[in-house]
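With one protein chain removed, the remaining protein chains of the complex are shown where they sit.
Take a look at subunit A:
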């Protein structure tokens, strides 16, 4: 168990408290969709809550593009930030750790401890870098399935994810139909739009055209393409927010300088939004691996739920056996409500159990991380049926 004793900090009764990441080593080769195999791999993960006796209360959290295993709680008392989905995971929260055993892993190809481009390639003794095998979403599902076997879980109560995480959750429903009872897909899509791929390509070009990129072998050169990665993140960040959200958050407020005529100020003018984006870009480029970013955005671009089902999502979803909950956010233009509705329509046509809500929110795509009251209400309401299936009376 990774979970430390409950936090002594009583400020947040709904927090999982202090958590510690764990690492698992898998010795057997992991066959990948590209045809290559990872000879061995490590998975870094966290768990919250207790697995029950019949191992029926497991929930798998699938992370999005820049996510990782640290989804809830803090690593230490002085940790400034909580895990990326702390709004939804914890005692009394929608993913209630008093009831469920939650597993959150860092996907392979990631850069937070699981085997990825910064790990050592056993064949060369050098970092994998650009030679790391290209990954598809289903490769993550396969490695998550190995984790499931490790914990002796035969069926998840739910697989849950937002954005790219939602894509993994849907892939689970098709690849392992008997292995989950519920699939919760938030702010996601069955495939990216051309506009989405275009933004990803700008992000990739920003990285690959950084002089420090060195064809992806920057670690061997002792450099980091920080500038490119920061730019990539800045572009990405704009697409995660909505116009209204940015207007409310930054407006045209100035961080420095003075725009009034004849002010005589020689301080450079900087808008709040510029400062914010620069900060986000710099923070990200110091903590994320550029090759991982390339790999993850490619996996996003290549994802097409129904490709192998004659491009027919209804045909695809006929293979699923679980119940679905789909949610979208009104101002999310990166994964627009219309994309979620396509999922819902295909599920209805495939005669599957599905619920759908379109949450009014001005936070854009980022809304899925934010505890918007109505979002929390419907999430709680849906999770109630999972609790009832486990025999919890309410």
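One rule holds for everything that comes next: a contact is a pair of C-beta atoms (placed from the backbone, for glycine too) under 8 Å apart; a residue touches a chain by one contact, two chains touch by 3 or more; residues count from 1.
Keep in mind that, in the parts below, contacts and distances are computed from a predicted model.
Visitor: Considering only the chain that is not displayed, what protein name does its UniProt record carry among "Peptidoglycan D,D-transpeptidase MrdA", "Succinate dehydrogenase cytochrome b subunit", "Methionine biosynthesis protein MetW" or "ATP-binding cassette domain-containing protein"?
Guide: From the listed options "Peptidoglycan D,D-transpeptidase MrdA", "Succinate dehydrogenase cytochrome b subunit", "Methionine biosynthesis protein MetW" or "ATP-binding cassette domain-containing protein", the omitted chain resolves to "Methionine biosynthesis protein MetW".
Visitor: Out of A:89, A:344 or A:361, which is the one that touches the chain we can't see?
Guide: Answer from the full complex: A:344 touches the omitted chain.
Visitor: With the missing chain put back, one of A:52, A:212 or A:355 would touch it. Which one?
Guide: Selected residue, touching the omitted chain: A:355.
Visitor: Hey, which subunit A residues sit against the chain that's not shown?
Guide: Residues of subunit A in touch with the missing chain: 323, 341, 344-345, 348-349, 351, 353-358, 374, 377-378, 380-382, 384-385, 388.
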